[in-house]
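Below is one structure, written out as structure tokens; the observations come after it.
Here is chain A:
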Amino acid sequence: MSETTEFTKICALDDVWEGEMDVFEVDGQEVLIVHVEGGEIRAYDPVCPHQDHPLIEGEFENCILTCSAHLWQFNAISGKGVNPEGVSLNAYPAKVENDHVYAVLPANN
Partner candidate 1 sequence: MPVELRKMKTWSKLAARKRRPSEYEIVTTNLQTRNRHANQAYELSPAPDLAMNEWYEKNVFNSALQHEDWEEFRDPDELIYRVYTRKQDSQEEYVDGLVNEHNEIGHDQDLEPRWLDVLERLYTPRRYLQSALQMNAAYLVQIAPASTLTAAAGFQEGDEFRWMSRIAYRTRELQIAHPDRGFGKKERDYWENDPAWQGIRELMEKVLITYDWGENFVASNLVAKVAVDETLRQLGATARHNGDQLLSHLADNQLLDSDRSRRWSAATVAFSLSHPGNNKVIAGWIDKWMPLARKAIETYCSALPESDGAADNAIANVEAFHRSLGLGD
Partner candidate 2 sequence: MANVNEDRYVGPVMRKGEIGDAVIEAIQEDNKGRDIIIEEHESYFRIKVEGECLLRFETVGDMLGSDVASSDIESAMPAFEGFIRVSTDQIRFLSK
């Protein structure tokens, strides 16, 4: 598996409103896009680092992403664990251009 720095188009900005998160599949790979209140966009590996539970089944409120499996909580901007601390979501570089969201996905094997 090799790293790439190429941005891939993930979705339209309209697909994920402020305050929402959603999972998109690009080239067979899933990515979680989080649109934080205030406008920032983040891209994450869509599973919880705890037990690989899909994060999309959890809650996203007030900048906090909560996994529904064991209620682990993460700051949606930094990706860092709030409860428990010392853990992080696996973040991918992301940007918005021309009303579309782009992210750098780990290489696809």
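In this text, a residue touches a chain if its C-beta (ideal position, glycine included) is under 8 Å from a C-beta of that chain, and two chains touch if they have at least 3 such contacts; residues count from 1.
How were these candidates chosen? In short, all candidates are chains of the complex that A comes from, given by their letters.
Nothing here was measured: the structure is a model prediction, and the numbers come from that model.
Participant: Touching chain A in this complex is which of 1 or 2?
Facilitator: My answer, from the options 1 or 2, is 1.
Participant: Could you please specify the touching residues of chain A with respect to candidate 1 in the complex?
Facilitator: Residues in contact with candidate 1: 14, 17-20, 37.
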